[in-house]
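One chain of protein is taken out of this complex; the other chains stay put.
Chain IDs A and B follow the sequence of writing; residue 1 opens each chain.
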Amino acid sequence: MDIDLIFIFEMIGTVAFAVAGSLVGILKKMDIFGIAVLGMTTAVGGGIIRDLVLGRTPPVAFVRPVYALTAIVTSLIVFLPAVRNFVEHHQKGYEGVMRLMDAIGLGAFTVIGAEAAFTCVPDPNVFLAVFTGAVTGVGGGALRDVLAGEVPYIFVKHFYACASIIGAIAYCILRGFLGIELAMILGVAVVVVLRLLAAKYRWTLPRP
Amino acid sequence: MDIDLIFIFEMIGTVAFAVAGSLVGILKKMDIFGIAVLGMTTAVGGGIIRDLVLGRTPPVAFVRPVYALTAIVTSLIVFLPAVRNFVEHHQKGYEGVMRLMDAIGLGAFTVIGAEAAFTCVPDPNVFLAVFTGAVTGVGGGALRDVLAGEVPYIFVKHFYACASIIGAIAYCILRGFLGIELAMILGVAVVVVLRLLAAKYRWTLPRP
Partner (left out) sequence: MDIDLIFIFEMIGTVAFAVAGSLVGILKKMDIFGIAVLGMTTAVGGGIIRDLVLGRTPPVAFVRPVYALTAIVTSLIVFLPAVRNFVEHHQKGYEGVMRLMDAIGLGAFTVIGAEAAFTCVPDPNVFLAVFTGAVTGVGGGALRDVLAGEVPYIFVKHFYACASIIGAIAYCILRGFLGIELAMILGVAVVVVLRLLAAKYRWTLPRP
């Protein structure tokens, strides 16, 4: 049952990540193909990197195309001028909703990515599991930024990537005590809380 | 016999892609090493991404180095001032020939990439086969643009990537009815016709 809940969280994240990615494409004056690729990359790019590192080929994103296709459809909807107009007139509420959806997606992608290390590698070390968790959470956005000719956003400001890393560590610890399902729910909760607190209080990391 | 024809198409494409890639390196004032890497990346980079996604390692580009070495030699020839002078004096004819060669290469890379999904994965879904087809066709050029510090050309204008996607879809449909060889020839034809029509009539995709 809780696994289904995680699937719902994943789909919420897929939509939120695709919206964020397609908006970067629109800002960059890309055409509809570029916008759809950026939306899809943001949503499934992190999972593809994770699966290549774990040797799981073809990556889940290609075996179960529901995520990629959801991201493409989302990007095409964002492309519609009527949709963007509506959003511009409801900017404030829109931002809050998107931030929550993005946080849920970041959490779901993180715990699923960390769990993938345990599924694919016998007795993985924590470094690998935290990497696969965090890269599933933030790798798609970093890849999108590189494709858009930008330095990845997560390197420059905000606490964003750290929320994913801390959530992945929490998942790895809790998993041994509470089992996969409960650890996933709690891992998502850790990421959501940290990411929303970071946004509210504008947490930033030290810079030189 | 028709497979040999596809190999000839591939070599034509390898040369055309390497020329395009090394010209980007020259424009960017790279040295001869950078120019050769960009020429090679444009020619074989898409196939390498495809093989990593399909779990075929080492990728074909390394097992059969004929493509990569052809691309490197092509790039070194393009580097020669005498060659570039000759081209500048025959600009118009040169552009037409290169466009045709590039279209043939795009077609050959697309159908070979789509077929690779059928070779490597039992009963692949269409999304995977279209992805491996299109990424073989346009992935090398996108990787080259990223390495050159540019937003991938295919995201910003022209119908280019769509010709590859439509060709891959056509190949996947025709393959079941006509067999691999005939479907490959027809798939290449679809891509070549679409890519040349798009260039002639300056087809573009909608932008926001």
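Simple rule for what comes next: a contact is a pair of C-beta atoms (placed from the backbone, for glycine too) under 8 Å apart; a residue touches a chain by one contact, two chains touch by 3 or more.
What you see is a predicted model, and the numbers here were worked out from it, not measured in a lab.
**Q** Of the residues A:Met11, A:Val146, A:Ile180 or A:Val193, I need the one that contacts the missing chain.
**A** A:Val146
**Q** Given the contact definition stated above, which residue among A:Met11, A:Val63, A:Cys162 or A:Ile185 touches the chain not shown here?
**A** Touching the chain that is not displayed is residue A:Cys162.
**Q** For the full complex, which residue in A:Asn85, A:Thr119 or A:Thr204 touches the chain that was left out?
**A** A:Thr204
**Q** Where does subunit A touch the missing chain, residue by residue?
**A** 52-55, 121, 124-125, 127-128, 131, 142, 146, 149-152, 154-157, 161-162, 204-208
**Q** Please give every residue of subunit B in contact with the chain that is not shown.
**A** Residues touching the hidden chain, for subunit B, are 25-26, 28-35, 37-38, 48, 52, 55, 57-59, 62-63, 65, 68-69, 79, 81, 84, 146-149.
To be clear about the criterion, only the chains that are shown with their structure count from here on.
**Q** Quick one: report the Å distance separating subunit A from subunit B, using the average Cα coordinate of each chain.
**A** About 31 Å separates the centre of subunit A from that of subunit B.
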